[in-house]
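Encoded as structure tokens, the structure appears first; notes follow it.
A protein chain is absent from this complex, but the other protein chains hold their places.
Order of writing sets the chain letters: A, B and C. Residues in each chain are counted from 1.
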Amino acid sequence: MPGTPPTRFVYLGPEGTFAEQALRSLPAAERGTRTPARSVGEALDSVRAGDADAALVPLENSIGGAVGVTLDEMAEGEPLVITREVVLSVEFVLAARPGTSLTEIHTVAAHPQASTQCRGWLRDHLPDAVVVDVLSNGAAAAGAGTGEYDAAICAPIGASGHRLTTLADKIADHPDAVTRFALVSRPGPPPPPTGDDLTSLAVYIAHDRVGALLSVLMELAVRGVNLTRIESRPTGEALGRYVFFLDCTGHVADVRLGEALQGLRRVCADVRFLGSYPRHRWAGTAGQRPVPAPAGLSDVDYADAAAWLTRLRTGELT
Amino acid sequence: MPGTPPTRFVYLGPEGTFAEQALRSLPAAERGTRTPARSVGEALDSVRAGDADAALVPLENSIGGAVGVTLDEMAEGEPLVITREVVLSVEFVLAARPGTSLTEIHTVAAHPQASTQCRGWLRDHLPDAVVVDVLSNGAAAAGAGTGEYDAAICAPIGASGHRLTTLADKIADHPDAVTRFALVSRPGPPPPPTGDDLTSLAVYIAHDRVGALLSVLMELAVRGVNLTRIESRPTGEALGRYVFFLDCTGHVADVRLGEALQGLRRVCADVRFLGSYPRHRWAGTAGQRPVPAPAGLSDVDYADAAAWLTRLRTGELT
Amino acid sequence: MPGTPPTRFVYLGPEGTFAEQALRSLPAAERGTRTPARSVGEALDSVRAGDADAALVPLENSIGGAVGVTLDEMAEGEPLVITREVVLSVEFVLAARPGTSLTEIHTVAAHPQASTQCRGWLRDHLPDAVVVDVLSNGAAAAGAGTGEYDAAICAPIGASGHRLTTLADKIADHPDAVTRFALVSRPGPPPPPTGDDLTSLAVYIAHDRVGALLSVLMELAVRGVNLTRIESRPTGEALGRYVFFLDCTGHVADVRLGEALQGLRRVCADVRFLGSYPRHRWAGTAGQRPVPAPAGLSDVDYADAAAWLTRLRTGELT
Partner (left out) sequence: MPGTPPTRFVYLGPEGTFAEQALRSLPAAERGTRTPARSVGEALDSVRAGDADAALVPLENSIGGAVGVTLDEMAEGEPLVITREVVLSVEFVLAARPGTSLTEIHTVAAHPQASTQCRGWLRDHLPDAVVVDVLSNGAAAAGAGTGEYDAAICAPIGASGHRLTTLADKIADHPDAVTRFALVSRPGPPPPPTGDDLTSLAVYIAHDRVGALLSVLMELAVRGVNLTRIESRPTGEALGRYVFFLDCTGHVADVRLGEALQGLRRVCADVRFLGSYPRHRWAGTAGQRPVPAPAGLSDVDYADAAAWLTRLRTGELT
């Protein structure tokens, strides 16, 4: 982010969750202040109000469950923009106070979505334990730390934060699961393009017709812009009117994405720009290379075509 | 549903939530047994195991937060199908034990997403109350009933179930918000077409290219099939490979939807059919009529074209 | 045409054809010199060589039969551009030397395509006359003028030019048939936009795939550019590789057509610009209004979207 870098961070709390772990992977956040928020809305509002410089909130596949809420909160109210994404491996651990053995565990605290993701492991290793629902992974770790429960399903950061011992790690049924977080700030110049960027949009369509969505996709396709995510959400007033959240390859500063954005602006009821930011490369994408621009759609091709058009307009045909 | 109607119902619990309220709007469920489940996964698995005949789970805009979970659970494991949808107005109430006045309320129990949706009302009417996060709307009502908290934000059914008085109703900031639930059963013949049906699908695409999604939409568009919802979800193993959840207008027994389904089957890596069922008409859709088939795409048009093709193939041109 | 207006005109001869009649509808041509050419290729080459300033040649539905030839000759060799179109009602007459009555006519000279278009009339009124093929409508009139044939099917200008009497007019079976001519010049600044213009293109596609043609049409469709004509032509070397001749609504100076042209330049193997020129409004289009830009695609909409993009790029979101 150009200008003064953020120093005051807020994140979806409580402490000891994957969101805190994701935030602390950013050097600036490690150096700055980190305040948990009770909800995504509260986190974003504290940025809007100027009480924080940036908020880290879950975007996708969140075991905290708040994806839809994040999208809705970004689409309404004062505009905010994503300046970074952080993709984190969701490595659940079973943690307990030091000295506890697996056979001594009769109660396990867990967020309902966390216990859902570890159903297979629990069935195989703790078939008789009672799973107690709590409000977050952090609350589970805290409850195990105070002795309220024998153990907790939580994030590694939750175990270490409450001085728990890890009895088993990577206990989720899908060992490769990840959660995607966004760092969100007040509007400003976007981070410079890196050649491997994403752009997030909220696109409003007047009707729920497939033809309207086809028009949106055609605006992208003719400029060689790929979608990595699409999600329709009801607009709040009633089901049946929709906003589409799109993640596209490319940066607002790229010629072809710029042309595609203008096209969306013209054909859609409304478009809200939610930020251009570098794609996070992580372990699961180690072997993947950024997809180059399709033939004819690089910035060089755009410049060539623009020069050709100028010659046509002045009568200097080749 | 043909055959023996379901009599044993399970729903996303606990008791006193909107899911129970939605379930009880079905006469068969009012007559049958109704068992709360601790999670969407548990509810669906009890149907898969034959312990219940049908499960009521949230699909969209859920204040219980489980939308993504429902989709994921439907897309994996033994196939299940949706046989009904229920759309419910989300009318949050503030409830307390009889005799409590607004000025006496210092603590309010609420699910985090419920308090988020009522933020404006709380700021205006209870600016000094402490909001305590609990795991569900039902748990909030229960906590107010026992006196643990002074009041609860909950569903009307939660208030009555715990003998609470409603101090204020319709306190959500979006008064028209609704939640959409699905009644899910083991596979069987779909309910008969009504002329105003929806069909739900999980569609797997090999690549994250916009071209692949365009192909899917073109299969629908050329048969005049509309989308009322689209949501991409990572496939679990890793971000970057996607499954799309689609709700389409029409019934699997309709000629044009049948042709579109066959087209999807041919061009997609995989398609899972999640059911055809009548569209729920509710207050918010009172003025809306079912969208008729576009010109040239009714079943009559299909029959005419098929007869014409037969004449071409036998040489009897007109 | 900016600069020195053309004064030396060439047209597809011989004298007395519809091409001469179309040329003489232009005031500048009526004042300048008018030279018939033996073929479309000869006419265009005399412009290329600087021996003429402009050539009038048939483009479409020509009863002279040369449409394909015109397209091929425009697509190869030194570039030329269309600066005007002229649409002419094809009103065939039966003409003979003064004093001849219908019953005295035993031989009728006609270009084969002219007699084809008047088949019904000939069958009804001159069932016993022998139709003699000649090379052009002008040659038919000339032959009747010299007495070689009793009568000619020709253009009104052919009858008057050879001092013939018109025995019957509008004898074509399709009374509303028209021919479309193009006035062709060496490259130069195009005539200014009028708000109701056409642009002609030759577009080369690498493969004969419908997907390639779909790509071309999508480039036009997303910018709201309509096609009024499309014609594929083999590229000369062999059948199977194609060039498409397109007539589009709009002017090269229009923002949206400019963007569409750049898109074609990028995705096609080659694009040759064949001119932007005012659409000819004639009797048959009397009631038609120019089609306005579709919603969101006017030059004003383009300017608005460009300004919005600038704000996004600088971080001044609205």
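Quick note on the criterion: a contact is a pair of C-beta atoms (placed from the backbone, for glycine too) under 8 Å apart; a residue touches a chain by one contact, two chains touch by 3 or more.
Note that the structure is a prediction, hence the values are computed from the model and not measured.
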item	value
Hidden-chain contact residue, picked from the options C:Arg31, C:His106, C:Arg163 or C:Arg229	C:Arg229
Per the touch definition above, residue among C:His106, C:Arg119, C:Arg163 or C:Arg311 touching the missing chain	C:Arg119
Hidden-chain contact residue, picked from the options B:Leu126, B:Ile205 or B:Ala221	B:Ala221
Full-complex contact with the absent chain, from C:Arg180, C:Arg256 or C:Arg272	C:Arg180
For chain C, the residues touching the chain missing from this view	38-41, 60-61, 65-69, 87, 112-113, 115-116, 119, 131, 133-135, 174, 176-178, 180, 208-211, 213-214, 217-218, 220-221, 225-234, 236-240, 242, 244, 284-285, 288
Residues in chain B touching the chain absent from view	79, 81, 187-190, 215, 218-219, 221-222, 252-253, 258-259, 261-263, 265-267, 273, 296-297, 301-302, 304-306, 308-309, 312-318
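The criterion applied here is as follows: only the chains that are shown with their structure count from here on.
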item	value
Centroid distance [mean C-alpha coordinates] between chain B and chain A, Å	24
Distance from chain C to chain B - Cα centre to Cα centre, in angstrom	59
Sites on chain B at which at least two other chains make contact	none
